[in-house]
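Pasting in a structure now, in structure tokens, and then I'll have a few things to ask.
Left out: one protein chain. Kept in place: all the others.
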Amino acid sequence: MTDTVDRPALLWHDIERIRDAAPLVHNITNFVAMNTTANGLLALGASPVMAHAAEEVVDLAAAAAALVVNIGTLSPEWVESMRLAMRSAARAGRPIVFDPVGAGATAYRTESCRRLMEETPPSIVRGNASEVRALAGASSATKGVDSADASETALESARSLAGRCPCVVVSGAVDLVVSAGRVTRISNGHPMMPRITGLGCTATALIGAFAAVNPSLPDAAAHAMALMGIAGELAAAKSPGPGTFPVKFLDALYGITEADIRARLKMEID
Amino acid sequence: MTDTVDRPALLWHDIERIRDAAPLVHNITNFVAMNTTANGLLALGASPVMAHAAEEVVDLAAAAAALVVNIGTLSPEWVESMRLAMRSAARAGRPIVFDPVGAGATAYRTESCRRLMEETPPSIVRGNASEVRALAGASSATKGVDSADASETALESARSLAGRCPCVVVSGAVDLVVSAGRVTRISNGHPMMPRITGLGCTATALIGAFAAVNPSLPDAAAHAMALMGIAGELAAAKSPGPGTFPVKFLDALYGITEADIRARLKMEID
Partner (left out) sequence: MTDTVDRPALLWHDIERIRDAAPLVHNITNFVAMNTTANGLLALGASPVMAHAAEEVVDLAAAAAALVVNIGTLSPEWVESMRLAMRSAARAGRPIVFDPVGAGATAYRTESCRRLMEETPPSIVRGNASEVRALAGASSATKGVDSADASETALESARSLAGRCPCVVVSGAVDLVVSAGRVTRISNGHPMMPRITGLGCTATALIGAFAAVNPSLPDAAAHAMALMGIAGELAAAKSPGPGTFPVKFLDALYGITEADIRARLKMEID
């Protein structure tokens, strides 16, 4: 069904709140995407902090407005810090966004995700179709860290996961945001986006910023994914290739207007 | 008072010396800014090496022309390597530039900085106002790794720190370079700069390159900060947003001329 609210206005309101409040978003993320996600959060108007030492993550996760955990280049010490940070954020009532990069590609990844999510269920999980299927225990070979599957193939897995944590995002050409009794589909984006590393991780980080200002987890997730897609469309229109794209993408995140959102948003809620 | 020397000529002379000598600058820095700072040093004409293993930092710190230590994504193993490298650089008579990223944000950061600086006082410390206040023991809540305060609020803290190490830089809209009996203020720069991650870290790294060729620590620090600000102005003039900015900034560092410096430098010495 079509959205019954003025969705572009709601999305824009979240962006304005982020720009005003500059919420502190604590990221424990991978080495590849750290710079990209920090710049994404800054371009949007949030205040990123990247920190992973067990000696300080408990303090930071409680002090920040949201916690983003991304296992992209995991190792046992980092997973332990993720565990501590997730527990601390949960105790402090902060939203936790979890990115299971490459779940299903190795047993170590899948198991690490399962353990982390069992001890402290995240508020929102964002993965591609293979990752979400792997988390839900569905059999599916994940090839590396890139998804081979369309997002709809993970709908049932996402519904199953959404019984354990409030909101699950499956990203792809169409993004699904799945929560109890609701599926939101966002069709914004551009085929060049999977050709740039760290954009999925950036999506996860931006969800953290939105969740810091919007208490509705499905809305926060859907707004972040729509913003990613729209900024991606704006960037792709000016990009001959994947070198120019991230430059224009950050410029778009920084300069996006309510009119851009109103003109481009493609979101449907079931 | 106004500078009594031809400051643009002195700054330009340092840049020429860096381009000629390509001094090796050893960086132990954070995961977020490693790429950015290495590219900043290369664009300026220096030769960066990023290395953190305890097994080699003693050798490298003694062999390099300057050591840059940045605690941005610290952990106990890295702090130990920083300690070894700082001791080695000091023994070899190399300038040491120290960046206390996020000091004050967690007790772990503040304490790690204090221990490192006590064992081997750095030649130059560069931080934002909250970080410098935290190092000096002033009470101030640091929000994450970005400064909430104007640089002048840290002037007394910088003076106090400058009793323990020769030169302290407080960066902000106006940068302060504080050493015994002298305060230099640099008003170059652009409001977009805090919206890009790693530019503060790049400033610290460039100070290392200047300190490698100019034995006056306050001059080296002031020249590096002025170059950062001027390159930032040149970049901002061509940048619609924080995606384009770092691209134009490196181009500006690489292509800057004495005329650019002469036209834009805003430095006052008290």
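Every chain is named by a letter (A and B) in the order it is written, and numbering of its residues begins at 1.
Here is the rule we go by: contacts are C-beta pairs under 8 Å (C-beta built on N, C-alpha and C of every residue); 3 or more make two chains touch, one makes a residue touch a chain.
On a predicted model such as this, the values are computed, not experimentally measured, just so you know.
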(request) Using the touch definition up top, pick the residue from B:Ala43, B:Val101 or B:Leu135 that touches the left-out chain. (result) B:Ala43
(request) Quick one: say which of A:Ile18, A:Cys165 or A:Ile196 touches the chain that got left out. (result) A:Ile196
(request) Based on the whole complex, identify which of B:Pro8, B:Gly104 or B:Pro246 touches the chain you can't see. (result) B:Pro246
(message) Contact with the hidden chain only, please: which subunit A residues?
(response) 30-33, 35-36, 72-76, 102, 105-109, 143-146, 194-198, 239-244, 247
(message) If the hidden chain were put back, which residues of subunit B would touch it?
(response) 24, 31, 34-35, 38-39, 42-43, 47-53, 55-56, 59-60, 63-64, 77, 246-255
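Everything below uses one rule, namely that only the chains that are shown with their structure count from here on.
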(request) Compute the distance, rounded to whole Å, between the mean C-alpha positions of subunit A and subunit B. (result) 33
